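Missing here is one protein chain; the remaining ones are kept as they sit in the complex.
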Amino acid sequence: MRFKFPLVALGLEVGMIVLFGLFVQYETEQNTLQQLNITKPTDTGRFLELYPLFQDVHVMVFVGIGFLMTFLKKYSFSGVGINLLIAALGLQWGTIVQGVLHSYGQTIHIGVENMIHADFSTVTVLISFGAVLGKTSPVQMLIMTIVEIAVFACNEYLVDEIFQASDTGASMTIHAFGAYFGLAVAGILYRSGLRKGHQNQESVYHSDVFAMIGTLFLWTFWPSFNSAIAEAGDKQYRAIVNTYLSLAACVLVTYAISSLLEKRGKLSMVHIKNATLAGGVAVGTCADMEIQPQSSMMIGSIAGIVSVFGYKFLTPFFATKLRIQDTCGIHNLHGLPGVVGGLAGIAAVGMGMSNTTTMAMQAAALGSSIGTALVGGLITGLILKIPIWGQPSDENCYDDSVYWEVPKKRDYDSHFHDHGELNPEV
Amino acid sequence: MRFKFPLVALGLEVGMIVLFGLFVQYETEQNTLQQLNITKPTDTGRFLELYPLFQDVHVMVFVGIGFLMTFLKKYSFSGVGINLLIAALGLQWGTIVQGVLHSYGQTIHIGVENMIHADFSTVTVLISFGAVLGKTSPVQMLIMTIVEIAVFACNEYLVDEIFQASDTGASMTIHAFGAYFGLAVAGILYRSGLRKGHQNQESVYHSDVFAMIGTLFLWTFWPSFNSAIAEAGDKQYRAIVNTYLSLAACVLVTYAISSLLEKRGKLSMVHIKNATLAGGVAVGTCADMEIQPQSSMMIGSIAGIVSVFGYKFLTPFFATKLRIQDTCGIHNLHGLPGVVGGLAGIAAVGMGMSNTTTMAMQAAALGSSIGTALVGGLITGLILKIPIWGQPSDENCYDDSVYWEVPKKRDYDSHFHDHGELNPEV
Partner (left out) sequence: MRFKFPLVALGLEVGMIVLFGLFVQYETEQNTLQQLNITKPTDTGRFLELYPLFQDVHVMVFVGIGFLMTFLKKYSFSGVGINLLIAALGLQWGTIVQGVLHSYGQTIHIGVENMIHADFSTVTVLISFGAVLGKTSPVQMLIMTIVEIAVFACNEYLVDEIFQASDTGASMTIHAFGAYFGLAVAGILYRSGLRKGHQNQESVYHSDVFAMIGTLFLWTFWPSFNSAIAEAGDKQYRAIVNTYLSLAACVLVTYAISSLLEKRGKLSMVHIKNATLAGGVAVGTCADMEIQPQSSMMIGSIAGIVSVFGYKFLTPFFATKLRIQDTCGIHNLHGLPGVVGGLAGIAAVGMGMSNTTTMAMQAAALGSSIGTALVGGLITGLILKIPIWGQPSDENCYDDSVYWEVPKKRDYDSHFHDHGELNPEV
């Protein structure tokens, strides 16, 4: 066991370097122009235009999702740290897999759009990671990264190139996919020993505040996520505006429903941290369409309602009846809102000038995303269930100290800053 | 009481959706070009140029101000959470109110500039929120958001269209306005039961570090705030440079004065967290003018001095003599530096090629901003004083657990991470 993790990690990195050596080259200026959908010639600095959007997505992946996962009282190191590990591997592997598929085996010219797509592909794994947070080993997560991104890239190719469906903000291909993949894995990895919960599976005051760092960066930059790969011009603009409005509406509704469902009208931090983001998920598929601002706000509102109800009623139901323990409640933040997004996309396409074939293709995209996710997740779960990956025992779940050197003492000794005045010398 | 908050929040969101349905449409390419003050034809992706500035402002509103308000030891959830609630409502309402005023009742074409203005309008409420932090209910804050943004938009229209005054970085229309509005509300809501302070009205070590997240994002992105709506080209460039330099100078002076005024020459976190930002406030009005770099630095220095003195001497004076309890000291961060900014604007205009009429108009803008704020704040305070909004009792002030489900246990149990070594199975 001692050398399993380092050898797997090193081996994967060596593999990535070899694959990059074989398949990846720099972008040339000509390619950049084509890639950005720019028809008329323009100046060479043009790729800088998308770079701020890429950086927003980059912050979402590493800071946003990373800190959202720090909420458990003894599992913050793993939350933010394994997130970094997964994402760093995922973006390399995602570049290769997506690049090979979309370039039909030709050389991949890595540009800003590839980097955005690579970051996107990591998001699917990070979503799934949320379902099994605290119950898996780093080696398991490396394996899941490799398998899930491969499956994701195939489904995304199907949706994009075969069905030619719209999914700009990736409600279906990332959010629904990542959620149902993760739920399938969590189902296979079900631990009956945790069916009554675990004393470590709770937050403390400050870990919830740390998680809000993640929430707010995700919330703020979500318009960039949904617009980063949209067609330049009006579509990209609409993707920004629709997401901005959907999220704003989602916040008010989330607060309202949370207060409505909780005892004595109080707000639940679990809802606020998560469900306020559901509006960004749900508006993704039709973000670049002319759905009108008020429709974005309605989609955001519905997403908030669905998400809070999910946290309140579905997560306990899943854990007890379906034997799926979903640590972060990804079904409520990504699964259901992703399905809402897929359905909204079908409806939006239907109300546009499209014919029923287009609607059917959107529906096929949604079905394919959920279907491949479930199959891929089941297979991955079976691989991860093999008892050789250094899984934590039930008792040691949700505890950093299995995989990390952790400061031994609790936060402060009782005399912290309680001594007399200190003074500079002299 | 149980249903008051959810019903108000839901009702407001429904209202917003209806208003957007009636008044708001997407921007068209032609409108975008006009809105960005671009005279010659250009490519369609141009609105992306302002988008990074918008995102900086967006981060300031949600992460910056949000985390600045987490400093109270038991009120961090509300600090960052109610900030999010106010801002999400405010940006929708601000889009409507400002849009209707500036488009003279015509359809509002929502573009990046509208989004920046909408975010700006929320800042006034978030500033005022700082004065009453810990002593009000979520319902009260929703009401304040609606009233304050309406008054703000009227004053901003007055300053902009009637007085035609300069106020690029909004020292007067946002900072002074938000501060005096909030102080008026706090004055009306005075609680004699808290005149000797409250045991919860203090920070702990880590809550101060959380607040520094807010400070640093505000400090870093303030050049974007002051330049986001400046005229493209030289003016926008100067707004960035002047703000950058004013803030840098403000930091050194703040540290110096804090050490000078505190016992034994120590630094006060209250000063460092807040007064270092005063340079951004005070340079706002004349940020885009040719005041020369050294003048920006002088304005920043003066703002730092004024702000630290305010925290040290004025806030206690306000609380005891004027019966205005200003939780975050917004008068010192936004009020006084905003007035400094307004005065600097008058002086800068006077030293330019302008005549006395222009100076008078700047002075009128300052007067109008403070005047409408005080009147609006008094009226709002009277509305909020009606004892039906679920206000916390004096005893329960500055405590999240009135409105939030809060982890019951304190941060860590005494055996935290103190058990023997944990190991992965197998």
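Order as written gives the chain letters A and B; numbering starts at 1 within each chain.
Everything below uses one rule, namely that contacts are C-beta pairs under 8 Å (C-beta built on N, C-alpha and C of every residue); 3 or more make two chains touch, one makes a residue touch a chain.
Everything numeric in this text was worked out from a predicted model, so none of it was measured.
Give the residue, chosen from B:Ala249, B:Ala303, B:Ala319 or B:Leu336, that touches the chain omitted from the document.
B:Ala249
Specify the residue from the set B:Gly21, B:Gly371 or B:Gly390 that touches the hidden chain.
B:Gly390
Who touches the missing chain here, A:His117, A:His206, A:Arg238 or A:His271?
A:His206
Since one chain has been left out of the picture, which residues of chain B touch it in the full complex?
Residues of chain B in contact with the hidden chain: 1, 38, 40, 42, 49, 52-53, 56, 73-74, 137, 202-206, 208-209, 212-213, 216-217, 219-221, 224, 232-234, 236-238, 240-241, 244-245, 247-249, 251-253, 255-257, 259-260, 262-269, 272, 276, 290, 292-294, 297-298, 301, 387-388, 390-393, 396, 399, 401-403, 406-412, 416-417, 421, 423.
Tell me which stretches of chain A touch the chain missing from the display.
Listed in rising order, the touching residues are 1-3, 5-7, 9-10, 12-13, 16-18, 20-21, 24-29, 32, 43-45, 47-48, 51-52, 55, 58-59, 62-63, 66-67, 70, 76-77, 80-81, 84-85, 88-89, 91-92, 110-112, 115, 138, 205-206, 210, 213, 264, 403-407, 409-419, 421-426.
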